[in-house]
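My questions will all concern the structure given below.
FYI, not all chains are in this one, though none of them got moved.
Note that the chains are named A, B and C in the order they appear, and that numbering of residues resets to 1 at the start of each chain.
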Amino acid sequence: MPVITITLIEGYDEATRRRLSENLTDAARSVIAAPLDGVTVLVNEVAPANYMRGRQSRIPGPPLPAPQEVVEEFLKAMQARDLAAARKFLSDDFVMTFPGGVSFTKLEQLVDWAKPRYRSIAKTYERFDSLATAGESVVYYFGTLAGERCDGSSFSGIRFIDRFTLQNGLLTSQLVWNDLGELAKSNQSCP
Amino acid sequence: MPVITITLIEGYDEATRRRLSENLTDAARSVIAAPLDGVTVLVNEVAPANYMRGRQSRIPGPPLPAPQEVVEEFLKAMQARDLAAARKFLSDDFVMTFPGGVSFTKLEQLVDWAKPRYRSIAKTYERFDSLATAGESVVYYFGTLAGERCDGSSFSGIRFIDRFTLQNGLLTSQLVWNDLGELAKSNQSCP
Amino acid sequence: MPVITITLIEGYDEATRRRLSENLTDAARSVIAAPLDGVTVLVNEVAPANYMRGRQSRIPGPPLPAPQEVVEEFLKAMQARDLAAARKFLSDDFVMTFPGGVSFTKLEQLVDWAKPRYRSIAKTYERFDSLATAGESVVYYFGTLAGERCDGSSFSGIRFIDRFTLQNGLLTSQLVWNDLGELAKSNQSCP
């Protein structure tokens, strides 16, 4: 039953306004059990000269890239081992943490670390979850890993989950959990 | 800069209205880079007789329990091995999935499965993330595990993450990832 | 899809606010083909000190009696031939017009006119329609007449329609059409 109105300085594109309306709908329904059809969202756009706070016009905050899309672009670049492209999505203080608690701040460190572990690896995504907190956006991605071990045998269906944080549209952290632990044991090092 | 107004049928308690306002704030800021202080949320409450959709008064959807609190209560009951209490938080179609892809629908199955693996285990939570999707609420919890192996030796600092889904305030699934894989190998079965 | 908000000075009872919401819903749907469930009406009540027009507080206009109810009460009194009660619903300039264009300004005139026409008559109502125009409320009522002729024979199922106008809750006119014309012909005058 809630009717939600959001007043914005005009200038956001349609996709941004729709994303906003969807997120506001979900936010309301995470707190009250309103039927989906009962939630109305209205976006009210005003010209820049029609908004004043503290006797000052304000410059509207730029739309943020959809966090999921940033993550997907980053993962695509990583999959292609295009580190230069992947690096563009990282903030200066980016940290990634892998099973066993191993942490890296550079993509090259990750590549070096992974090299003796498997010849190739690919992720199949089942599902992502995205949320905003007071300070950052968070994206979860989970699915399964498949690839080739150093001994040439293959593996698949290995469960994994990644948690990314973003600030101002850039990745600030990646946490990784997966079921590769057992795999690693039985594996011989790649040359 | 956004000003968000949500009109509700009156009757929600203060905590619910505040949670709603916080979630709406976060939802807006997940899409546009508005400074925190620039986001205003107004809750407008109307009497039941003052709301009509389709020429009918509507009964407001009940407030949902904060998903994080449901999860915490469930985990507390599980930690205390009070299965009866824990079961109250589960929907009929609850499924839990553990590393290696092992799934259970009954808490007893989990207990039996865990018994030969470690004598005791405790979770330390670092952080939770909560979000609402069109159909369900999702709660992520991650931190570290500590406990005692069957051979009496102890372990700690083992990374884990849980993903819970909730519908109508009840848990519908729990997915678990952790770094226990290596541990399991080196462990001897508990008697 | 329309969302209608009406701001009122507080003080109207629930029934009045609901009637208002229903009428606003119908008014919108008489102009645009919105599905019934897509029309939301919100009544926003403000304290008298919270409304000012022209730098002056305003006294809210009193709720009007539902025109249909005024008409029903009047008709009930007429049916019981309680002219004193019926007269209370009439404005000073009330005029009633019957088939053939006969007009009366007093209820007694009607009674005298009807006397030689039938011994008794009763109305069965099928349906009423009510509307507001810029200056007055209009109520239509139609159904069938049944009664006894002066010669003792009975009649029934004679179609009729009444049109009433109201100002400030009082009847200002009644126009009557019916199929009694043929009946009148074949009838002999009551003594």
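The rule is simple: a residue touches a chain if its C-beta (ideal position, glycine included) is under 8 Å from a C-beta of that chain, and two chains touch if they have at least 3 such contacts.
Bear in mind that the values here come from a model prediction, so they are computed numbers and not experimental data.
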{"item": "Assembly size in copies, with 3 chains present", "value": "6"}
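Convention: only the chains that are shown with their structure count from here on.
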{"item": "Separation of subunit B from subunit C, taking each centre as the mean of its C-alpha atoms, in whole Å", "value": "58"}
{"item": "Subunit A and subunit B: spacing of chain centres that average the CA atoms, whole Å", "value": "19"}
{"item": "Rounded Å distance, subunit A centre to subunit C centre (Cα mean)", "value": "64"}
{"item": "Of all residues in subunit B, the ones touching two or more other chains", "value": "7, 51, 53"}
{"item": "Sites on subunit B touched by subunit C in the complex", "value": "7, 44, 46-47, 49-55, 57"}
{"item": "List of subunit A residues in touch with subunit B within their complex", "value": "1-9, 12, 16, 19-20, 23-36, 38, 51, 53, 58, 60-64, 67, 99-101, 129-134, 137-138, 140, 142, 157, 159-161, 163, 168-169, 175, 177-182, 184-185"}
{"item": "Subunit C to subunit A touching residues, read off their complex", "value": "3, 37, 40, 42"}
